[in-house]
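A single protein chain has been removed from this complex, and every other one stays in its place.
After this line comes subunit A, so read on.
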Amino acid sequence: MKVKITAFGIAKDIVGGKHLELEVNGQELSLVRKDLISQFPDFEKLASLKFAVNTNYVDDSYQLNENDEVVLIPPVSGG
């Protein structure tokens, strides 16, 4: 299925833009993480990042639905 991804902060740099569409072979969110790491090896460094779907954090076992948006929000520290 096609998954919409929105990336903030350094995640935007790693995936090369704010919005991205991934074609994943299944519904589990963990597949998105795997695909991101295989396409963008630097994403491995954000291994500790929790994924949000729509407006909530979810576990990697979450089953994605059509039109779900996966949101990547890494910490930023500037002040």
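One rule holds in what follows: a residue touches a chain if its C-beta (ideal position, glycine included) is under 8 Å from a C-beta of that chain, and two chains touch if they have at least 3 such contacts; residues count from 1.
Basically, contacts and distances are computed from a predicted model.
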{"item": "Chain not present in the shown complex, as UniProt names it (candidates \"Carbohydrate ABC transporter membrane protein 1, CUT1 family\", \"Response regulator\", \"Multiple sugar transport system permease protein\" or \"Molybdopterin-synthase adenylyltransferase\")", "value": "\"Molybdopterin-synthase adenylyltransferase\""}
{"item": "Residue in contact with the excluded chain [from A:25, A:61 or A:77]", "value": "A:77"}
{"item": "Residue ranges of subunit A at the interface with the undisplayed chain", "value": "6, 8-10, 18, 45-50, 52, 55-57, 71, 73-79"}
